[in-house]
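First up is the structure itself, then whatever we jot down about it.
All protein chains of the complex are present and in place, except for one that has been dropped.
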Amino acid sequence: MQVPAELRYTKTHEWMRQDANNEAVVGITAHAQEELRDVVFVELPKVGQAVKQGEPSAVIESVKAAFDIYAPVSGTVSRVNEAVANTPQLVNQDCYGKGWLFAITPTAPAETASLLSSEAYEKQIKA
Amino acid sequence: MDYAPNTDTQLEEMLRAIGMGSFEELISAVPAELHARELDVPAGLAEPQVIALGEELAGRNRALTEMVSFLGAGCYAHLIPTVVDALSARGEWLTPYTPYQAEASQGTLQAIYEFQTMVCELFQMDLANASLYDGASSVAEAALLALRATERSRILVSEAVHPHARETLATYLIGSPATLQEIPTVNGVTDLEALGKALRDDVACVILQQPNVFGCLEPMGQAGHLAHRIGGLFIASVYPISLGLLQPPGAYGSDIAVAEGRCLGSPMAYGGPGLGLFTTTAALLRKVPGRLAGCTVDQAGRRAFTLTLQTREQHIRRERATSNICTNEGWLALRATIFLSLLGPRGMQELARLNLEKAHYARERLREIPWIRSAFDQPVFNEFTLQFDAAHPVETVNRRLAAEGFVGGFPLAEWYPTMPQASLWCVTELIGKPSIDRLIDVLTRSG
Partner (left out) sequence: MSMSGPLIFERSVPGRRGYAVPPGDVPAVPPGDVLPEDHLRAAPPRLPEVAEFDAVRHYTRLSQANFSVDTHFYPLGSCTMKYNPKLNERIAALPGFAWLHPLQPAAQAQGILQLLYELEQLLCAITGMAAFTLQPAAGAQGELAGLKIIAAYHRRKRRARSTILIPDSAHGTNPASAALSGFTVIQLKSGPDGLIDLRELRRKLTKDVAALMLTNPNTLGLFEREIKTIAALLHEQGALVYMDGANMNALLGISRPGDMGVDLLQLNLHKTFSTPHGGGGPGAGPVGVAKALEDFLPVPRVRKVGTRFRWEARGRATVGRVHGFYGNVGVLVRAYAYIRTLGREGLARASRAAIINANYLKVRLQDTFPVPFDDHCLHEFVVTLKALRARGISAGDVAKRLLDYGCYAPTVYFPLIVEEALMIEPTETESKETLDEFAQALRAIAHEAQHNPELVRRAPQRMVVDRVDEVKAAREPNLRWVEPDPSVQAAGSKPHAAPPLGSG
């Protein structure tokens, strides 16, 4: 199972990548997309929307289930991935790349400390 | 008589196979204090006795087989082709459940897909669901959708929308922060000036009915335009039979259009089951209540059908579902599908025209009677409101008519106390000219 070392993780299977321009890009992990199986629909937040750490900010749907996606950190939604809205299977095909969901401009950078490292996340999914 | 095939001997054998000495032992989880005494229900009956009982009760009703009825008011008597009854009575249509196992339910699923398509064509809307309970609850569901879609909190509904729809909507809103405001009418149609004044940017939707509860045709295009100007949705409640002639709701900018669809091939049955038709625009797809059938392919690439977008529904989304509906009115939707396929485009046009002509003939003849006039000066389809003079109370006239085998118009005072002398008359294709002429005779003699 792919768990890139440079990313931070949540217990609820989101990954987050802090960009140079202080933007946090969010997606779901390979483990999560595998559990979900075929993603058929992604409901993204609106650009400019305020999100709070640990609160539902997007929804990913498979044929028979709907899953909330929780914001890894608080902030304002700066960008959303329109491609994934039109082609939801990108989440299955490339969850750490083209299948990213949305980006946040964090308002409480200290929150990042509460996220899991790749080792810690890997341990969690194996447990 | 019961329908359980296993004999008592077999049931005993099965109990032994379960390892039980008695049925009581098997249900030991039910505490003794909760065991029911013998039910206070009459002893069972054999088939001929049930038929006799049914016929006796049915015989105490004066149904439209023995009466000529001018009642409409939300429930309309229309022809039902023999083929609709014959086909829909097949066990393969009548006795399956909701088509959750698509591969063993292709008949029902394809029929729903055809139904959705026909309703879209009739309404000129983007999409239709597989049905809701009835016209009244469809109005309520439409308003709930508008609240979700706009994230606003006020609903404006014309007082010329059927009172059952308005009352059902009010019940559905118990416990919701949303508010409901009624828009008055002037000369039998929604007062657009009052509507304009009530419209602010917190209005989620405006609801009108076409033709409205008084039978009058509403200025739907203008009302819809007003709703859209403040960013609200426009909801139309329509009469499917009228759409053979009248502008479809898609043509005047409805965001959601609903209807009571029982008139498409199902009997009145004292008002139910109904058939809630629910249509909307592509933009609102993800917020639609109820089931949707979709066309896809099977493993071999052949066309196949399945229920789809089920994540909106209660069995998956639970408390966040778009509605709590599960069972709908599938069998009536099938009947409507067969009805519409038999009638076709020309049949629907001719049927609507027949209703229009008979209603206008009857209205003209009725207005010739000196103590009767039209309550409103508005165009109508097959239903209209009459005003009797004070010397002719509606109830008295109707009693007189009942003795002559007629069911007179519906006394509107029951719904609109400020209209004591008004009654609502409907004439469908089932009423022949001789009946109308005889009605006029009886009423003239009553003068």
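Annotations for the structure displayed:
Letters A and B name the chains as they come in the text, with residue numbers starting at 1 for each one.
Here, a contact is a pair of C-beta atoms (placed from the backbone, for glycine too) under 8 Å apart; a residue touches a chain by one contact, two chains touch by 3 or more.
What you see is a predicted model, and the numbers here were worked out from it, not measured in a lab.
Chain A residues in contact with the hidden partner, per the touch definition given at the top, are 38, 40-41, 61, 63-64, 88-89.
Keep this in mind: only the chains that are shown with their structure count from here on.
One simple way to say how far apart two chains are is to compare their mean CA positions; for chain A and chain B this gives 45 Å. Residues of chain B touching chain A in their complex: 286, 310-311, 316-317, 320. The touching residues of chain A, counted against chain B in their complex, run 41, 43, 61-66.
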